[in-house]
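Removed: one protein chain of the complex. Kept in place: all other protein chains.
Going by the order they are written in, the chains are A, B and C; count residues from 1 in each one.
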Amino acid sequence: MSTEKKNLLEVRNLTVHYETDEGIVEAVNNVSFDIAPGEILGVVGETGAGKTTIALSIMGLLPKPPAHVISGSIKLDGEEFLPSLPEPEGPFDFAKKGPWKAEQKKLELRFREIRGKKVSMMFQDPMTALNPVLYVGDQIAEVIKIHENISAAEAEKRAGDMLEVVGIPRERYKEYPHQFSGGMKQRVVIAIALACHPDLIIADEPTTALDVTIQAQVLQLLRNLQKEYGTAIMLITHDFGVVAEICDRCMVIYAGEKVESGNLEHIFDKNMHPYTRGMFESLPNLEEDTDRLKPIKGLMPNPMDLPSYCSFAERCDVCEEICKSRNPELIEVEPGHEVACILVTEKLAAQNNAKEVK
Amino acid sequence: MSKITTPAMVKLSKKIEKNANVTSNTPGREALKRLRKNKTAMAGLIIILIMFIVAILAPVIAPYTYTEQDYTATMQGPSAAHIFGTDNLGRDLFSRCVYGTRYSLPIGIICTVIGLLCGGALGLCAAYFGGKVDMVIMRIIDVIQAIPSILLCIALVAILGNGMWQLIVAIAAGSIEGMTKNVRAAVFMVRSNEYVNSSKSIGVSDANIMVRHLLPNAVGMIVINAVGAVSGAILSISSLSYIGVGLVAPTPEWGAILSEGKTYMSVAPHMVLFPGLMIAITVVAFNLFGNGLRDALDPRLK
Amino acid sequence: MLRYILKRILYMIPVMFGVIVVVFLMKMITPGDPVDHLLPANASVEQKEAMRDKLGLNDPIIKQFGDYVIGVVTRGDLGTSYATKQSVAGEIFGRLPKTVFIAVWAIFISQIFATPLGILAAVKQNSLVDSIIVVFTMVGASLPNFWLALMLIRWFAVDLKVLPSMYNGTAASWILPIITVSFQSIAMTTRGVRTNMLEVIRQDYIKTARAKGQKESIVVFNHAFRNTLIPVVAGIGSGLAGMIGGSLIVETVFAVPGVGKYVADAVTARNYPSLQGGIIVLALIGTVINMIVDIMYTVVDPRLKTTLLAPSSRKNKTKVAKEGA
Partner (left out) sequence: MALIEIKNLKKYYTTPRGLLHAVDDVTLDIEKGKTLGVVGESGCGKSTLGKTLIRMEDSTSGSIKFNGKEITGMSQREFKPVRTQMQMIFQDPYASLDPRMSVSQLIAEPIQTYHLAKDKKELDDMVGALMDEVGLARRLVNSYPHELDGGRRQRIGIARALSLNPEFIVCDEPVSALDVSIQAQILNLLMDLQAEKNLTYMFITHDMSVVKHISDDICVMYLGQVVEKANYQELFINPMHPYAQALLSAIPVPSIHSKKERIILKGEITSPIDPKPCCRFAARCPYATDQCRETEPELKPVTGNPSHFVKCHRAEELAAAQ
């Protein structure tokens, strides 16, 4: 991993739970990762893997309640954004409540300063991400007005510029979202995200709702703008194709845990975690004919009832006795390539032992 | 990766163990479970049940008959002998209010059921057949809707004359418009679901789709609205009585009791207060229950 | 836009025609002979027969219906009051301003209170404030308005003696009727605003606004509230229409000489022409209000505005087609 200081975003041991009527959903468990400036990190996982929860934690937009950040640290440019004080236990814990509330308030104020300015977020569905009763132009101007001390006219002019940057003529400033097609709306969403030249954009499945040809347009635009502005992107997706297209690095999330991460070569060609492998094998191949797909058997475990050992053990083809004995730890198999699999750990340890014996 | 153990999680794992052998719950049973957990809904239901018991046991509960007059004790305030006080003829208000449950409650429910049957049939036809049938029915409903429902009820009672069945006809007729619209909307919502298409693609007949898919899925929404309609009907009944149509004095209907009492309000406010409270409590109970039902049947809104 | 308004006005015609048909049918089944009410009790059989001819009661029903419709539509002829032997239309229109006055004020007051209360409850969902507001709306919507009116009279007129108990033409005597009507309306509107606000606050575009770093208060008012305006407008419409129906009761309690009291008096006196005339006039008002509400929708909801303005939407489409990457 690159030197700690250079990182734009550092997430350490993030654990987030949702408290629901049915029980506690362990959405994110002990996830750590970094994003360097100007880097595109792909976050891949299936529905319910906890990708969006990670994104919302970074933005400070988790719905509380029911969400609770149990532990961890989120540092943006070295500044800590998770509260240091523990949550009060119940409404009558007055001793903890006062300072906790004060800290929450301070954090919220700080979050408001960075949201849209330093980190912006694109939500999954462009159809619903724009306010239906406001002009699209004004929705872009809004973020500029919040963060930059300029006149309304100036902000509107800048918003018009942004429209042109994403390939929409500025005459359409005074139109409503419903007058735009899906791809155009996503362009507006990109314009909002980029308007204040943030250091990091969190894009939550930005192209999932779009058709293939439109997806290609939007990805191209996103990549071009990313290069031009030097913005880092955390791209959440379930599609390895999209990752291959634009990402520099990739991390795979399974049942709220990070199972593998590395650069594209590590993930696509030298992947070691059985889940990552299984994902690739279950994809229909475009380049060559395959008679049968190799699906991963079974289902993702209920996030309310995760096992005390490797969450993937029940679905794993190569699972051994030892896999059900403990939780795997994330180890670095080669520089920048991390895997959380007990078998990989064991194999590596055996190799090292052999070396030592020699 | 270490596991974090919190007290809540321990509680949860116990819960999971408890539920381990519960294999399946029908959506209806799950809704019922949610309903039972809903405190306000249960409070509403309990009040309604108490009202029913009072209605059935009225002769036992009421210390006097509702016609018994005591000229030595007219317009007395609440006391141990007359906990709600007495009216201008010396009748015991508590007894009259107790007997009042025998009017508002059953009539309100009967009117709603009649309105639901008529309106439900119309709404179901409109929603299912669509096209011209829908248009004709909805135009008729538009006309009825144009006349404020309380006015329609009053006009009908004025023409039909005072009395129990006339009142029922009038209130039921006044509720048809709302019922038709509700049932139509509910069925429309269900009809747009893909599973209706799925059954059509199999070749299931229209009647079967209506009975097996549309009604069971729409029934929740219809019931919620019907419960709300009962409280509306109870308010209408008492409003009519108050104006002096429908059930009139000396019937111990709450609105009628109140109407009798209003003349003496400056000297004997209890003659207005208690019957009004009875109406309010009953209506609140139905509204509470209706809201709870909504939460239980439609968890999305919570 | 103009075409839409015109269409909406034209649409009122069949509805009002239907109302007239309903009222005519009521007239047909109404018990009693109208002639008895219009002539002195000692009138001779010939006099009655002449009156009947004059009123067209001997004509075939179809002709009676035709004459009735023509009378209502062309001359605003709603018949003659049994009680005063005056034109019903004239009497009603003389009383209309009072009813409308109460309703408009009540709407105004209820919006002023209900909107902030509803928003507050939704923003602080499940808090103590929310619970109090919810309980208030529940109880407020359940109180019979005549009872509430009597209680208000008792407190303000009898006990405190600060306001007149009955309408007497002074400004002070308007206060209690308006409070009574608005109270229920506040409860119902608050509930509506809260439900809609909760719905809107869950939407993605609210998350987007928050992700911009916008202040929560601006998120609530600029983004969320503007989207709840659509149902709020609908609430105003149905509320006003409902109030005009409810005016019957409140005007009776406070003896306000409005249309509501006129109709209520007609009911107790079995003065059918006045009752039927009242139905037609009140239905007309309700229909007009609904029309205005439908038109207002297009103002608050840009989605409706553009679909209704067909030419401009076509223009947009060509722009989309021209659009390049």
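To be clear about the criterion, contacts are C-beta pairs under 8 Å (C-beta built on N, C-alpha and C of every residue); 3 or more make two chains touch, one makes a residue touch a chain.
A quick note: this is a predicted structure, and the numbers were derived from the prediction, not measured.
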{"item": "Contacting the left-out chain in the complete assembly, out of A:63, A:99 or A:241", "value": "A:241"}
{"item": "From A:183, A:256 or A:328, residue that would touch the chain that is not displayed", "value": "A:183"}
{"item": "Touch residues of subunit A, complete complex, unshown partner", "value": "46-47, 181-184, 211-217, 219-220, 238-245, 264-265, 268-269, 278-280, 282-287, 289-290, 292-297, 299"}
{"item": "Residues belonging to subunit B that touch the chain removed from view", "value": "23-28, 193-195, 197-205, 208, 212-213, 216-217"}
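By definition in this document, only the chains that are shown with their structure count from here on.
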{"item": "Most heavily contacting chain pair (counted by C-beta pairs in contact)", "value": "B-C"}
{"item": "Chain centre separation (subunit B, subunit C; CA means) in Å", "value": "23"}
{"item": "Between subunit C and subunit A, distance of the C-alpha-averaged centres to the nearest whole Å", "value": "52"}
{"item": "Whole-Å gap separating subunit A and subunit B, where each centre is the average of the chain's CA atoms", "value": "49"}
{"item": "Shared interface positions of subunit B, touching two or more other chains", "value": "none"}
{"item": "Residues of subunit C defined as touching subunit B within the complex", "value": "14-16, 18-19, 21-22, 26, 29-31, 138-139, 141-147, 150-151, 153-154, 158, 195, 198, 241-242, 244-246, 248-249, 252-253, 263-264, 267-268, 270, 272, 275-276, 278-279, 282-283, 286-287"}
{"item": "Residue ranges of subunit A in contact with subunit C within the complex", "value": "59, 61, 111-117, 120-121, 123-125, 128-134, 139, 142-143, 146-147, 167-169, 172, 175-176, 178-181, 184, 189, 192, 217, 220-221"}
{"item": "Subunit A-facing residues of subunit C, complex", "value": "203-205, 207-215, 222-223, 226-227, 229, 300-303, 306, 313, 316, 319-320, 323-325"}
